[in-house]
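Please read the structure below before turning to the comments.
Note that this complex is displayed minus one protein chain, with the remaining chains in position.
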Amino acid sequence: MIKFKPPYIGAAFYPEVWDKSEIEEDIKRMKGIGINMVRIAEFAWAYMEPAEGKYELGWLHEVIKLLEKNEIAVTMCTPTATPPEWLTSGYPEVLAVKEDGTAYQHGTRRHYCPASPRYREFSKKITSLLVKEFSGYEAVVAWQLDNEFGCEFNTCWCPACLAAFRKYLQKKYKTIENLNTLWGTGIWSQNYSGFKHIPLPSRGAASHHPSLYFNYKEFMSNSFAEFARIQEKLIHKGTSAPVTTNGMPCFHRLDYQELFRTLDFISCDFYMQPGELWTYIYEFDWMRPFKRRPFWMMETAATWAGGLVPSSSYVLNKGALRAKMWLTYALGGETVAFWHWRAHWSGQEMEHGSVTYSWGEPTLAEKSVRQVREELDRSFELLSSTSVKKPKSAIHLSYPAMWVFDFGARSQVKYDTALQQFYKAFLEQSIPRDVIYTEAPVKDYSVVYSPFLPIIDEELLKKMKDFVLNGGTWVIGPLSGFRTADNTAHKDSDMGIIEDLFKIHVRHKFPLAGSGTAPVYMEWSGIGKTKCENFAVSLEIKGHGKVLAVYKNGPVAGLNAIVEVPFGKGKAVFLGTVPGYKELKAWIKKCSGGDICRAAAASEGILITERVNKDGTSVALVIIDHGGKGGKLETKKAMTNILTGKKVKKLLKLAPYEVLFLKY
Amino acid sequence: MIKFKPPYIGAAFYPEVWDKSEIEEDIKRMKGIGINMVRIAEFAWAYMEPAEGKYELGWLHEVIKLLEKNEIAVTMCTPTATPPEWLTSGYPEVLAVKEDGTAYQHGTRRHYCPASPRYREFSKKITSLLVKEFSGYEAVVAWQLDNEFGCEFNTCWCPACLAAFRKYLQKKYKTIENLNTLWGTGIWSQNYSGFKHIPLPSRGAASHHPSLYFNYKEFMSNSFAEFARIQEKLIHKGTSAPVTTNGMPCFHRLDYQELFRTLDFISCDFYMQPGELWTYIYEFDWMRPFKRRPFWMMETAATWAGGLVPSSSYVLNKGALRAKMWLTYALGGETVAFWHWRAHWSGQEMEHGSVTYSWGEPTLAEKSVRQVREELDRSFELLSSTSVKKPKSAIHLSYPAMWVFDFGARSQVKYDTALQQFYKAFLEQSIPRDVIYTEAPVKDYSVVYSPFLPIIDEELLKKMKDFVLNGGTWVIGPLSGFRTADNTAHKDSDMGIIEDLFKIHVRHKFPLAGSGTAPVYMEWSGIGKTKCENFAVSLEIKGHGKVLAVYKNGPVAGLNAIVEVPFGKGKAVFLGTVPGYKELKAWIKKCSGGDICRAAAASEGILITERVNKDGTSVALVIIDHGGKGGKLETKKAMTNILTGKKVKKLLKLAPYEVLFLKY
Partner (left out) sequence: MIKFKPPYIGAAFYPEVWDKSEIEEDIKRMKGIGINMVRIAEFAWAYMEPAEGKYELGWLHEVIKLLEKNEIAVTMCTPTATPPEWLTSGYPEVLAVKEDGTAYQHGTRRHYCPASPRYREFSKKITSLLVKEFSGYEAVVAWQLDNEFGCEFNTCWCPACLAAFRKYLQKKYKTIENLNTLWGTGIWSQNYSGFKHIPLPSRGAASHHPSLYFNYKEFMSNSFAEFARIQEKLIHKGTSAPVTTNGMPCFHRLDYQELFRTLDFISCDFYMQPGELWTYIYEFDWMRPFKRRPFWMMETAATWAGGLVPSSSYVLNKGALRAKMWLTYALGGETVAFWHWRAHWSGQEMEHGSVTYSWGEPTLAEKSVRQVREELDRSFELLSSTSVKKPKSAIHLSYPAMWVFDFGARSQVKYDTALQQFYKAFLEQSIPRDVIYTEAPVKDYSVVYSPFLPIIDEELLKKMKDFVLNGGTWVIGPLSGFRTADNTAHKDSDMGIIEDLFKIHVRHKFPLAGSGTAPVYMEWSGIGKTKCENFAVSLEIKGHGKVLAVYKNGPVAGLNAIVEVPFGKGKAVFLGTVPGYKELKAWIKKCSGGDICRAAAASEGILITERVNKDGTSVALVIIDHGGKGGKLETKKAMTNILTGKKVKKLLKLAPYEVLFLKY
């Protein structure tokens, strides 16, 4: 453990609600079980500024000094998630408004509108002050903006938002004629006579126009990002410590590519259960390639997660907490921080699990926390001198895609589920993969997959064209490319300029779901017969190309389901339907070109992560049973588990949730 | 195919959102596959009147001329379902209001209030103009008012409605004392001190008074009808072309007897799935006897129906589209029109199926459309010179009955389901039947069934009395006659004057549903033992009469469940309970007096429709497998299938969804 350096085991800490003597005890206890980072102050505005303009920061200085003295690093937060009562009482225009037109009121959290000019002012003032006061501490190793943007709601319907939304559209579309044209408002005579008449998409007699809704989602997402950026700039001006905010992708549905654009690293809060530890791997696989610095898990349950998640808790699954923690460190994270250190004795989250009980004694998480601290100390050098081996495969992740499926498209696709199912085909076969945003560079990958990506804009298409020209394989679909950047269909063909570029043509397209219909199958060359799901597209090759799969029955029997088009040194592959999972797996394995770990093999549910040194040489493996069932591990050579310091046999039986850090 | 004459295969067409060159292409394509009618302009107000008082109709003249030139008939629509943005921005008082008191806003459709005086003015102006401009075209064969009245909502809570509702009640009840007396407002001290204090039935601490709610539903239904009639009068003044509007009974819950009173023919939109084609037969069976002209199916899915209906689509059920189309023509319709010709490239209904894709190529519906066009051409003469043989049995359908069960009655009856289940007993036994409104003449039937008809008012009773006196059989119940026209109970007996007229008496009445109770059975003379469902009534014969069924067990064991009362030359039969379905079928078969087709017999799921010429002689049979499973057909004589021109054997095996048009 090096002072104020990762890897961190951290926890959220609320000294503002405890007596001084308890705080001292708590810090002693933290140190005792190996906590070396605390997150602080994100809900403490009422204690920093108990009345307008009356600041009280002495208590916070004291706490940070005490932490610093005890060699515990600090993540300092801006407190804007919880405006004090005097602020919303005095300036009710800062309150966010619900779709029914009524404003949220004091008594919970996140009830402010991110577009409120007044709130932005208050937010600037408190942020500036905090930076001035606290940027000098050595212990303050990072800053967090606000808390969980978009968690309680991610849409606001207040007059400020309405005004800002109209400005936003005016800036984006220039003229109302242009907007009418690009959105196709002519359907149902929706044509607007001016930007000042565009509504927020509420109180519809039917559902609103998908282009209106899509732009509103984009606007709201940007509004949160804008709000964040105001604080970020002030902090970056006053300190060199890195800045982040804590995401929560499943709830927020904000565009993180935008939200984190100028932030230094990505951190997220995850409360998935021990029975689905694989979902942490998915999340870490997109967080790792996102930013240049290692990611943080800023919150996770030490025991259980209150009412947020059904309480199949970590205390009842022996070893699961340790496995969850090690998944973070193994896959490129440098921090696991718990929410929270000590259970609240009051308020909405009293029942939420924690590292210590409200009365101060450690919970059942203690043992695992101590163990991982010792293991981190033992493996520190190896961990910090290596990184995860760069994979050959990448899968696109897109928030605009999510919005398209969230709202407008009736294709029965639940984006998150569909993408994670696609992703699982890699994980279950131990094929290394990154999950990347559409702006990410792709040149170091061999294969890039773009499933469920309705909007492929010109910029992305240009990048992917270069990628293919230079030898890459681009897998497009299922259900990709069929929408413009304004969330309309293309007029001239299903996939617009993609069809022109690769000389393919979507001839038929129809939904497959629904009871009372016979299943449609395709014959997949070299893979076999598989059931088609969700949507079926028939593909014509207009130039050169190879048919990979043909529909066997139904109305498009004999037509192409999957085609491959050579292009430059590479190729584009079009998936015209969602294949059966087993066959998809087999095909992805073929595509991956043997990019799997050769040093070891293990039963399903056991993750093998290859760690390489700076010149790319594989030097170690982290083995984690995330499935919770244990299994077998076979390594090529006998290796040493540096968590225990002992040599291990080449053929091993692993206990449930076992973790090994093996060195050649 | 005769120019501008039915039978039509039609489609909704939206030239307002396409370029001129595409429109020309589209019309060429329509003609190519046999479309001979398009419906036009029902959502095009923003293009007709882009700013208040600024009219642009040139584009529409051009389109209609082009259609006329191509011998495609036109159904011209008034565009009032979609007020342009300038109208609702400038006159927000036209917006309908939700039960929570907030107004709908621009961005969807049907957001206007039908009672709004201002909106009625605008509606008159645009209708008058359209009639003036377009009534001269030979191609314009029909007019449609608005689009799907009541689809998005069928209740409005705006100040204009409140004022109109009070006026409506004043006109109907004259004095507030009379209203208080007839409604029985004394329950819960609901007595009103004046019409000006009667609320719309919203914001109740508990459910509102059933008489208030019933009158409100009637008022709203009439309000839509009144709105429609304003347009209808203007059109009838300017043209001799027939006027209709497109209903959607399952959604609208408006009184079509009233809505269509002065309209020339009935048209409806149906999106039921291939797995339930029998429901089309049900709908056609009430549409056929309703008006003097043949009915139209104004909208139906060519492929699938967007998000409106789970997408078990017509493209995956080979032959189902053709069967659906032929059901329409066989059962008395003259038009099948698709929604819509070409998929939208923008807006709320982008995913909805269509005849051609948004990019112009035909969808998988093409083949069936071409085939039916050819078949219509081949069978045209036979079809147009014959009509469906008039059945001996009729079943009452009533919107007020629906409202009673929708709201006030806690008898666990879902009206639509209950009525269709009753209806099915006829269909499954190939007993010809009409479904008729309560105002329809009955003298040509032998048996009239009035199930689930709580309100039997004096007018209906008088008509039915004459019917029975003249030899008819009237089947009353289950669950009929127990409410006054004001939706209260009768005070002196369960069935009021019906009991006096037929000298019967309901002695006991109680619900049967509920777990934990033993089933109640009745012994049905000549039918057998059957389980009683939903409600049980015990019936006493006060004059002459015959007991048809007696309860076997439970608290009314030994009392009468079904009685028959001779009256004049006919008889009234009272069903005191909902019998088991199997026994109900057997009994209905007995009642029908052998009124089934004698020329052929077929497996279940195959409809045989007898077509007669003007003097009533049976000359042909239309055979349609609507069940989708195929089966056997046996005809008395060898006949000719005029769809193919070939003789068919007397014993045939039919493929799923097969259609034959057999001539003796």
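The letters A and B name the chains in turn, as written, and every chain counts its residues from 1.
Convention: contacts are C-beta pairs under 8 Å (C-beta built on N, C-alpha and C of every residue); 3 or more make two chains touch, one makes a residue touch a chain.
Only a predicted model underlies this, so the values are computations on that prediction, with no experimental measurement involved.
The omitted chain makes contact with just one of the residues A:Gln144, A:Ser221, A:Thr300 or A:Asn317: A:Asn317.
Within the whole complex, the absent chain has one touching residue among A:Ser193, A:Thr303 or A:Ser538, and that is A:Thr303. One of A:Thr102, A:Asn178 or A:Thr644 touches the chain omitted from the figure, and that residue is A:Thr102. Summary of contacts with the chain left out: across A:Asn36, A:Thr82, A:Thr530 or A:Asn641, the touching residue is A:Thr82. Take subunit A: the residues that touch the chain left off the picture are 14, 16-17, 43-47, 50-51, 79, 82-86, 89, 96, 98, 100, 102-111, 152-153, 273-275, 303-304, 306-307, 310-313, 315-318, 343-351, 353, 357-359, 361, 363-364. Seen across the whole complex, the unshown chain contacts subunit B at 100-101, 183-193, 197, 199, 201-212, 408-412, 488-494, 507-518, 520, 554-556.
Everything that follows uses one rule, which is that only the chains that are shown with their structure count from here on.
Computed from the mean C-alpha positions, the centre of subunit A lies at a distance of 50 Å from the centre of subunit B.
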